[in-house]
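A single protein chain has been removed from this complex, and every other one stays in its place.
After this line comes subunit A, so read on.
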Amino acid sequence: MWSRRQSHLRRVACGVEELRCRRREQEAALRKARREQQLVSKRLLRESPEEAAGEGAAAVLGEAEIQQFLRLAQRGTDEKEREKALVSLRRGLQHLETQQTFIWMEGSMRILVGLLTCNRALLQLEAARCLHELSHSEQSAVAEACLPATSYLLIYLSGHSSDFIELCLYTLGNLIVESEAVRRHLLPQGIVPALASCIQSPHVAVLEAVGYTLSQLLQAKEAPEKIIPHILDSTLLQHMLQLMQPGPKLNPGVAVEFAWSLHYIICSQVNNALLITHGALSTLVLLLLDLAEVVQRTEDVGLELLACPVIRCLSNLLAEVATEDVGGQMELRDERIVAALFILLEFFLQKQPSLLPEGLWLLNNLTANSPTLCTSLLSLDLIEPLLQLLSLSNVVTVLDCIYVSLQVLTVLCNVAEKGPAYCQQLWPGPLLPCLLNTVALSDTDVVGQSLELLQLLFLYQPEAAQAFLQLSGLQALERHQEEVQLQDRVHAVQQTALHC
């Protein structure tokens, strides 16, 4: 599955610099779309038609030609000719103009649906490919015109031809993204039971397609009210979790799709307690551990695509678990989680530094209310690696750097606030010099969090205050004495240091 990304890049015949430039443009477009909350738009999922046109690209078809191909496909006598007609139609449908002409012609969709449901298997397949082409259109009107076909696509999901099922799934996935009208039809038409049946397929490609379609369905803006409750009512959840179980049968491409699907379910906060009862926490923890092991073993590109949603799911689910329950969740008293997370943090640092904040968010949620895991941080010697994340300016953007520092300090506060036994392990050590560096920064939040940590440290480990004074800590604090948001705390820390 990972080879897909490589082969896509291979298709494009241009230099490395041009590729990078295109990638940057793509990213910029996606970021803009996300800020406008338009990220689910299919326009962004398809590369531009000029790039898509390679060998075998056909010209735009006019009405007369479309009619001719349809007639031949529907009424031709030679089966091969009929198939070829549909192939020609499909090629023409790669162009927006042909798509538009097609959907505005009277009876064209009816004929295509007729071919989709006829008794010649290969004509069905070619008709489905034409529909797939239409579903991929940049224009929603074209996708919406495919509505008459959806009930049939759903029925075909319960068939046996895995290629065909896969095609139908991707077609449905595309239609789902583009049109709320389609989604409004798909639910009563039975998409949830159809997916629940498909998810039991032994074919990896089908499973990946199910995951894709499901993830698109779950991204719909009406998903929390209208879609997720149905999903949670079905057997889909159990199957999803099963497909995310680590082990020899775990397929990363499949797991990625279901991990993202699970993320959309969890962050919609519809019924996360149900997920916990179904063992989601346990599955996610095991998967995290597995990822940490795999990451060390292989040079596989793309594991961050799976690590990201797993971390998000775990972190958001942890926020659901009440303080008293934490002790009851055995998985959360396993120090391997913390070990695995740090291995992943290092992996992110190498491959995708922009994911560091997400990893640290999980670390916060793991340590906030857990004496066990705070102790693990100490006993596994992870404080020093954590402190290394405070000086990342050459790897991440300035904003990320500040945010990461803030998160690191918060985690350290989680540890320190648990009392003297914890602070005694935090210092002596490299913590104080690091804190002096952060206090010297100009970002108010970072300095504020440093002050909180200093105060906890001095309260529970008074000797640290002495060392602080010797390191010229007071002078380092002076520059913030006038800062409104920091004044009180600066003063308090200064006083504490002097009187310890």
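Points to keep in mind about this one:
Note that in this section a residue touches a chain if its C-beta (ideal position, glycine included) is under 8 Å from a C-beta of that chain, and two chains touch if they have at least 3 such contacts; residues count from 1.
Methods note: contacts and distances are computed from a predicted model.
For the chain that does not appear here, its UniProt entry gives the protein name "Zinc finger protein 511", which is one of "WD repeat-containing protein 41", "Sodium/hydrogen exchanger", "Zinc finger protein 511" or "Methyltransferase-associated protein". Within the full complex, the residue among A:69, A:102, A:258 or A:422 touching the omitted chain is A:422. Interface note: of A:345, A:401 or A:447, the residue touching the hidden chain in the full complex is A:345. Summary of contacts with the chain left out: across A:69, A:102 or A:212, the touching residue is A:212. Taking the complete complex into account, A:122 is the one of A:122, A:141 or A:274 that touches the chain left out.
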